[in-house]
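Just one protein chain is left out here, and the rest sit where they should.
Now for chain A:
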Amino acid sequence: MSTDGHQEGAAVAVERLLVPLSDTVTVRQTVGYAVQTGLEDADSLECHLVVAMPYDADVPESDRYRDDAENLLSRARSWVEEDAGTADVTIETATIGVDEYLFGPRDYAEIFDAYAADHEIDRVVIDPEYQPGVTAQLLQPLERELERIGLTYEEAPVERPARRGRLVGETEDFDRLFAMFWISYGFYLVLGDPTYWFDLLTGAAVAGIVAVSLAQVTFTVPLDRVQSPIRVVRFAIYVPYLLWEIIKANIAVSAVILRPSMPIDPSLSRVNSRVRSGLPLTALANSITLTPGTLTVRATNQELLVHSLIPDAREDLFDGGLERGIRFVFYGRDAAAIPSPRERDDAEIVGGEEL
């Protein structure tokens, strides 16, 4: 906990300020307020500008997040320079939480607290519009978490424009709501009776509630209006192939188990898959586990640690049929035609110590 430094803020010559940034309409005012009040209290100011990365920042699609963060930091740096004028201000910028798994406001509060402790921060200034990553309406707001954790902060008094919310986010939010609404409505009607007016009506109401309350947590990466439906169609093509693989593998494993000598050959192998982490990697790891004879023990980034029961299953894995299938689902037919993990030297048998 880092609460001790706060009272002496005015006494020390250097004041250290922490300003978490996010791309809001009031972020400019927040930075301005922080610099101004900071210079009132002390002669020189050390201004820490940080951007906390959302938890899915390691997926390739969210290179965008990283670029946005860099962009925001450099803008904020020039704002501070502008506001400070001739005063003695040192600026530190950082992106934090890159190798952590920030999910809710609680994680954000904790990581700010840790940062404050590490850098002997005297004051924390929060943008009232601050939006940590994935904030669903169901989660506790950041302010409450900061109070719970005991990190004192100050909310910058900003003038909010009448209209809240980011302009750019609106089409994205709409896409999420739209997709969530039709997914839940469809599911409701499959379970109910699509020709009965009562089900149609209650389904629309339920789907509306579900969409409003859960759309933000369900889709963590922005949806693509063209790609997302195509992926669903490709997935429908992939399923029969997966079923066929499952049946083949089942027969092979059954034959081994039922033979009195039980010629099993357990081995662990490591496969570097060429799919991005997140949903595609989950789909691949699940398909591998679903096929008897291969079992995903660990999945870290793109690296899968797979336990295989019989040599045939291991060979199939090294031939990468399922990987091609998943690439087909997520990236299209051209992307599916890649060399197998064996050919590109991404698969090897490892010992038990790899666990």
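Here is the rule we go by: a contact is a pair of C-beta atoms (placed from the backbone, for glycine too) under 8 Å apart; a residue touches a chain by one contact, two chains touch by 3 or more; residues count from 1.
Throughout what follows, contacts and distances are computed from a predicted model.
From the set "Septum site-determining protein MinD", "Putative ABC transport system permease protein", "Cell division protein A C-terminal domain-containing protein" or "Monovalent cation/proton antiporter, MnhG/PhaG subunit", the protein name that UniProt assigns to the chain left out of the figure is "Monovalent cation/proton antiporter, MnhG/PhaG subunit".
The missing chain, though absent from the display, is touched by one residue of A:Pro292, A:Gly320 or A:Pro341; that residue is A:Pro292.
Of the listed residues A:Ile149, A:Leu200, A:Leu214 or A:Ile246, the one in contact with the hidden chain in the full complex is A:Ile246. If you put the hidden chain back, the residue from A:Glu40, A:Asp88 or A:Asp193 that touches it is A:Asp193.
The set of chain A residues touching the chain not shown comprises 190-191, 193, 243, 246-247, 250, 253-254, 257-258, 261-268, 285-290, 292-299, 307, 309, 311, 314, 349, 351-352, 355.
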